[in-house]
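Of the protein chains in this complex, one is absent; all others appear in place.
Showing chain A:
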Amino acid sequence: MLPFSYATRNLFRDKARLLQTVGGSAMVVLLVMGALAINQGMKQVLAASGSPHNVILLGAGSEESVQRSEVAEQAAGIAGSEIPGVTEVMGTRAVSTEIHYMGLARFPGGSEAQALFRGVTPTALLTHPEVQLTEGRYPRTGEVMVGRLAWRQMKLSPTALRPGATLLLEDQELTVSGIFAAPGTVMESEVWLPIGDLRVMAQRDSVSCVVLRLDDPDDFAEADLFAKRRLDLELSALRESDYYARLNSFFAPLRAMTWLTAGLIAIGALFGGLNTLYAAFASRIREMATLQAIGFGRGALLTSLIQESTLACLTGAFVASVVALLALDGLVVPFSIGTFAMKISPSVALTGILTGCFLGLLGALPPAIRCLKPALPVALRSS
């Protein structure tokens, strides 16, 4: 076998080519890591947003979108009293009547942004215990409380939604009274306000849904039975976790697009890398033939060429990992119903490294085989 140092020294034979190979590999690996982090981040935020303890009562036929759903106002009271196993905190049953409304918010200075407004009552804090006020207080009439990542979702400056800031929804001025956190969920990108205010602004005479929190998730069957029995209310019961799982499926084509984009660019970069390696190895046909004439087998030479290419690609993968950690880790990405933070997890990093290995191997094989294929007498005469 040729010593490993032969491969490492060959890397620096042509620094421009080395840079091309490392750069190409880094780009592909970064894209793969980015696509994977986006996919994982979106899946995780949607999975974390739905609690298996929560049941959403939606209007029958509107199971795909809570915003389009219409539920009679009195359904909350009836469901709260008829469905067994609803969590009770200090005598208050965890039954939240909600209006979900995608509205256009206007800000002083003229900027506008779409945001999900959730009209709630204070019991929403019982059904969504992950929501914690971090600044200010629960909103009164004419006020809103905003998720701590809402400013990112609306592409505003970090200070645009501080307590005391104002915004216009349907020409009504609303003042930010507080900021809440709901770690890892889409709610952190929402704007919550009293349901009465939103009912007027959205001109609705019904609510979007009723959310109930159950002590035991297995009591969902009771809620489902209630929805099926009370035909007059025209309800459909869904586990909140199932609702977000459906949303997850809804976003699958979007995630596929990220893979497709990453894949197409990766293929382009792979061909670029192949071209670079073809040129690099083609200039060494005679050297490879000389080594064969000395007695090195083609297997040993192929191994050395693959080592060389894999080293370059792994260097690219390392560069990409550093860039990903510095630039992508923690980056908040908005999508239509919320935001999520990209996380360069060990699995993402490992996938990047494996991609680098794969590129090194796959990228080296065709040019290396071409380099070693010519008959020895011919290869020894090559210039």
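Quick notes on this one:
By definition in this document, a contact is a pair of C-beta atoms (placed from the backbone, for glycine too) under 8 Å apart; a residue touches a chain by one contact, two chains touch by 3 or more; residues count from 1.
What we mean here is this: contacts and distances are computed from a predicted model.
Taken from the listed names "Aspartyl/glutamyl-tRNA(Asn/Gln) amidotransferase subunit C", "ABC transporter ATP-binding protein", "Alpha/beta hydrolase" or "Heme exporter protein B", the protein name that UniProt assigns to the chain not shown is "ABC transporter ATP-binding protein".
Taking the complete complex into account, A:F296 is the one of A:F107, A:Y138, A:Y278 or A:F296 that touches the chain left out. Interface note: of A:A181, A:A245, A:V323 or A:L380, the residue touching the hidden chain in the full complex is A:L380.
Among the residues A:R17, A:R230, A:R255 or A:R286, only A:R286 touches the chain that is left out of the figure.
For chain A, the residues touching the chain absent from view are 1-3, 6, 9-10, 12-13, 286-287, 290-298, 375-377, 380.
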